[in-house]
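A single protein chain has been omitted; all remaining protein chains appear in their positions.
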Amino acid sequence: MNSKAAPLRDEFPLLAAAPELRYLDSAATAQIHRSALDAVVRHETTRRANVLRGTYRLAEAADIAYAQARQTAARFLNAGSTDEIIFTSGATASLNLVAHAFGNTLKAGDRVLISLAEHHSNFVPWQMLRERTGIELNFIPVTSGGELDLVALPRLIDARTRLVAVTQCSNVTGAWTDVAAIVAAAREVGARVLLDGAQGVQHGPQDVQALGVDFYAFSGHKCFGPGGVGVLWGRGELLAKLPPFLTGGGMIASVTPQATTWALPPQRFEAGTPPIAQAVGLAAALDWMMTLDWQQIHARESRLCELLIEGLQRIPTLRLLGPAPSAARAPIVSFEISGLHPHDICQVLDAHQLALRGGHHCAQPLLAALGVEACTRASIALYNDESDVLALLDGLTFALKELR
Amino acid sequence: MNSKAAPLRDEFPLLAAAPELRYLDSAATAQIHRSALDAVVRHETTRRANVLRGTYRLAEAADIAYAQARQTAARFLNAGSTDEIIFTSGATASLNLVAHAFGNTLKAGDRVLISLAEHHSNFVPWQMLRERTGIELNFIPVTSGGELDLVALPRLIDARTRLVAVTQCSNVTGAWTDVAAIVAAAREVGARVLLDGAQGVQHGPQDVQALGVDFYAFSGHKCFGPGGVGVLWGRGELLAKLPPFLTGGGMIASVTPQATTWALPPQRFEAGTPPIAQAVGLAAALDWMMTLDWQQIHARESRLCELLIEGLQRIPTLRLLGPAPSAARAPIVSFEISGLHPHDICQVLDAHQLALRGGHHCAQPLLAALGVEACTRASIALYNDESDVLALLDGLTFALKELR
Amino acid sequence: MNEGNSLYQDAIKQFARAAHGHGQLAAATGEAKLDNPLCGDRVRMQVAVASGCVTAIAHETRGCLLCRAAASVIGLQAVGHDANGIKAVAHDLESILHEGGPVAPGWPELSMFGPARGYPSRHGCVLLPFRALLAAMAESEMKHVQG
Partner (left out) sequence: MNEGNSLYQDAIKQFARAAHGHGQLAAATGEAKLDNPLCGDRVRMQVAVASGCVTAIAHETRGCLLCRAAASVIGLQAVGHDANGIKAVAHDLESILHEGGPVAPGWPELSMFGPARGYPSRHGCVLLPFRALLAAMAESEMKHVQG
């Protein structure tokens, strides 16, 4: 059994340089893969120029690199066309883009359906849309295990529902959403589906066509790429009809004081100088991800997740949040320990070289539904191994002693 | 006279590695200084973690680095408080932020005054605001030299004017705006002033308090820093009153399905994971800039600019755009040559290792006012020297032969 | 591992557990509720102020050990102080956290927060009860002026 070895760890400069560090916070930010960092440096030192407007060779090289990054992102998502890939500054920016460009086409009385399991970044933009336009915002409730409670779906969705916007995977419980069921229900009433893929991309390439959704959003820093860059994928025929959101250089057809006309997608949605080197770095990370054996990685991740859950279940006064261990879940495990505050737990774990995050994880509505204020979260990625999990279990035993 | 030597060139990795390259497109993107690139790499390999939420040491280190970057930006701008610095994804994002957060507080009939010299990024967002809210948009005309024609100011500004949003320096003509005159006129009617500093920052640290404006926007990639990051500075008492623009993680006080409350500035305006490593890299560039002798650099830049203008004036059929050589101008020189298209000119210059940009430079209203469709632009930065200017003049002589 | 530089010295745990001043005041003249937006922690602070000085205090604190310990110190020590006195103590606490400055002479317990100096993300936890106290006193003062 090779679940002990994490051969990939060496490919992550920060982890390679800190062998004692047990990084279990990849759901917040994954470490950057060396290929992504190298690509950023190579771009900045050999091809740095603004894109889309220059005719000299350096600018051509920047253009080509940026266009190739778009192609790579399209392949990673199995997009129907490269023109469906919009580079943004991150998942939050991608989600806000949809909430404005698509959202502003909605009228008072139209309905948008989200869930109580959403990250604030896929929650607050829809509350803002509700304030702007008078749409009705509905919420898919969650089960006691934090999964979307799809039993409630039929009464929450109807012909007035124009969009269903849900997370692909909870950043707190690791529960994967049953996207097929959501898409089927949405199709029946003619609603569009936005999937927040922020937590999905870390676990392998995606197939937006097979998922059957209309929009897909993610961030580079959560899939081993640079920060400051994200992607919004949207169906071509939908994007073609949407007005822009941010405006400025690079997204226009022509500008006069009287009126301005828009470029075609994806340019229409990329106002200003885009994060060029970051997109190139992200593409390197995605390219690398596409070379991996994801079946094997998932098997390893699941084994580690199970090992962790088993160990946690042996700790008295510890309450596991999230779905049953057997459910479809990403290797994200959150818990609370009665009488101990997550910040104190994380602080003690840190003294044992364990990097975990405690708090509300930008998911207050979910935590409220689960009846907790804050929790401690361990998130496992492809560079973690058994020793990380065992060290965490040891660290918790210590924290229980230290803090009580 | 030391205007020949460009000792700084060696400090820019791309230029150092391409000694034959004559980069004259810094108004589009300045090359990255090695300290900025090093800072990005150091951050990603030693301190990468999400900010503002983690209690482990790695996350603390990321927090501290990000907070220090904010302090550096505050020092670079001489901001009254660090909390007045908002990190964005670029100048365009900064300008859109003001056009929404401040702009949405305006009502039909309120007036916003911009100029015909604006970059599309400070033009289109206000047209969009006009569509959204019914404000009246007024335009300061330009002189035949492309400078803001302030003679027209008194009849364009009145008590209904809520904001004057102008560029600090034209990205086409290099004309510096008479900010003091704008601010004085705005103060008289109680209007706020937004300065688009995208072209200003490349030419040294700024003093927003001395400028007397209310908002100041710029991009990292134009001041020797990484792409994917920008800054919006805003007066503290103004920011405190503004609603957020983008929403999501990190900018809330609390979230429930019914209502959400906002964090204080600057967090209120930084939704989602910010461009952390990019902000740290930008701070390194700004720190480096603050060590330079700007008087000497300006003297060099002006000499090069004059040398270039003198040479261009000797080319028959060449029309110089922009203010008189003696006027307050940044070292940006645009021109058209009758019968020759800027793309063709730039293409031929490229064969001579000269990187220049031709087109409308995202300033169509300005070009229309100057009566040209497109022009060729040479922009000089602190790493250029006399040989670059002489090579450009030679290259143009060649292009005239080659293209006719 | 309760050596001198550990964050979780016994003093902190004991103060947190003791929860001096926990509860509600029947006759509060001022009150404030403050949240830590990073974790949802909350302090509800009630004061009774007469002639500018705290005569009674009570708080309900949901938070980490550091936050609860700080609230407990307040519960033990705040009575008898006026706003300036509390501000001075809060200022001393900030200097302990930011610069490892000396301990406030009147409130020696605050020295237990010294090791938090190395953990900026936790400073908000320690300071939250003090901010709540000052806000409650300000509210009391405001009512007094208006009344």
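The letters A, B and C name the chains in turn, as written, and every chain counts its residues from 1.
FYI, a residue touches a chain if its C-beta (ideal position, glycine included) is under 8 Å from a C-beta of that chain, and two chains touch if they have at least 3 such contacts.
These figures come from a predicted structure and were not determined experimentally.
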Write out, one label after another, the shown chains that touch the chain missing from the document.
A, B
Contact residue for the chain not shown (choose from A:Leu52, A:Val142, A:Leu156 or A:Ala271)
A:Leu52
Pick out which of B:Glu136, B:Asp178 or B:Glu402 touches the chain that's been left out of the picture.
B:Glu402
Among B:Gly146, B:Gly322, B:Gly359 or B:Gly395, contact with the omitted chain is made only by B:Gly359
Residue touching the undisplayed chain, where the options are A:Glu60, A:Asp83, A:Glu306 or A:Asp394:
A:Glu60
Those residues of chain B that touch the unshown chain are 341-344, 347-348, 351, 358-360, 364, 367, 373-374, 402-404
Considering the entire assembly, which residues of chain A contact the chain that has been omitted?
52-55, 59-60, 63-64, 67, 252-254, 263
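Heads up, the rule we're going with is that only the chains that are shown with their structure count from here on.
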How many angstrom lie between the CA centroids of chain A and chain C, rounded to a whole number?
38
Could you give the separation in Å between the centres of chain A and chain B, each centre being the mean of its C-alpha atoms?
31
Name the residues of chain B that each touch 2 or more other chains.
53-55, 59, 252, 254
Multi-chain contact sites of chain C, meaning residues that touch two or more partners:
38, 40, 119, 122
